[in-house]
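What you see is the complex with one protein chain gone and the rest in place.
== chain A ==
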Amino acid sequence: MTRLSRPRRLAAVAVIALCAVTTAACSSSSDDPAGGGGGTYLVWDPYPQFADDSDWVALLKKCGTSAGVTVERTGYDTTDLTNKALLAAQQGNSPDVLVVDNPVISTLAEAGALTTTEENKLDVSSMEANLLGAGQSEGKTYGVPIGANTLALYYNKDLLDGAGVDPGSIKDWTSLTAALTKVKAAGKKGITFSAIGTEEGSFQFLPWFWGSGAQLTSLDSAQAVSALTLWTDWLKQGHAPNSVINNTQTTSWQEFATGEYAFAENGTWQLGNAEKLGFGYGTIAIPASTGGPAPAPTGGEFVSIPVQSDAGRYATTQQLVTCLTSADNLLTTDATLSYVAPVAAVQERQVAADPKLKVWVEAVKVARGRTGDNLGTKYPKISEPLWTAVQAALSGTKTPQEALAAAQAAASNG
């Protein structure tokens, strides 16, 4: 072999260095599946808390094996996942299976990044209609719910006993506020929730908003004003701490965990932590203004099948997703995630195994999808003005009336 001259050698080094910098240019894309069977199927989910030895990943592998493929799974932070999914769709390298927070489905569907159930042949007939709603737009269904969570009121049993409040007596807003007054008289704090200026804030306000009879299409209705007035008055009267304006659902839970608060509005996902509280707890449905349970928004993820350039992959992906959402597997997955199953039959099995879930199953039954009612991608344009209005009223910048009028104006402009 002839020795390269010095300049030549340097040039070669430079080319290698350039290649290293612009990897995409020098590498060839090589994730071609081996025909119909076999190959690697990518799954993205928003559960970074689950390591490779978790039940969730074991289930993914098992479903892969029964479909005759290898599953490669990546867990992303949930806020990160939306951007990752959009970018992947833009670059044409979407995963085969995307597990994603339900309100994101309408955004990704709008982007044309997801297949419909007509295309991917997923069977969604057993799913509860109110849960499936979040994944539907203009008569098409873009995914299948893997589990649902929603909001309810956790209460501190010991504290309520001390204050002489019977949680069973709380049926509507009047009786709830009366309970808060009693708690305050007993020298304790009333209720904590999250009214932060993000989607979380809207998520937490919606049970009260919907519970008043208000609709997302009319943010400044008298009912909507009554819901925001309820929250604002709680702050004014000291039933709720001022910190709720900046509380995430996690910090709100931490406040409740101090044992100083009688009630906390929080989600199904806290059930695991609730067992670790240093006091007795219970849950009641969030009451509607005139009684009965208020419709809370549904949380939880959908399993979707992103668009692939190779349509031949859908058949195997469909097997994978069907396996993930089969009754037995839903039971396991939803137990790990502390979610309520999206199928009535599985819900019954959940309650039979753990009667404490009854409140949650009932709350999920009356819950509503945020992007449902054909709002779809209009929802984000409504939600942002709504959480801004909540913040404006709670911080005293505007009256509930003014704040919601401004929100409605912003929502109709957007």
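Before moving on, here are some points about what is shown:
Just so it is clear, a residue touches a chain if its C-beta (ideal position, glycine included) is under 8 Å from a C-beta of that chain, and two chains touch if they have at least 3 such contacts; residues count from 1.
The working rule: contacts and distances are computed from a predicted model.
Of the names listed as "Putative GTPase ArgK", "ANTAR domain-containing protein", "Cytochrome bc1 complex cytochrome c subunit" or "Multiple sugar transport system permease protein", the one that matches the UniProt record for the absent chain is "Multiple sugar transport system permease protein".
Residue-wise, the contact with the chain that is not shown comes from A:L86, picked out of A:L59, A:L86 or A:A335. Only one residue from A:G112, A:G187 or A:G278 touches the chain missing from this view: A:G112. Only one residue in the set A:G143, A:P380 or A:P400 touches the chain that does not appear here, and it is A:P380.
Screening A:G64, A:G143, A:P241 or A:P342 for touch with the missing chain picks out A:P241.
Listed for chain A, the residues touching the missing chain in the whole complex are 6-7, 10-11, 13-15, 17-18, 21-22, 79, 82-83, 86, 89-90, 103-104, 106-108, 110-113, 196-199, 241-243, 245-246, 255, 258, 377, 379-381, 383-384, 388, 391-392, 394-397.
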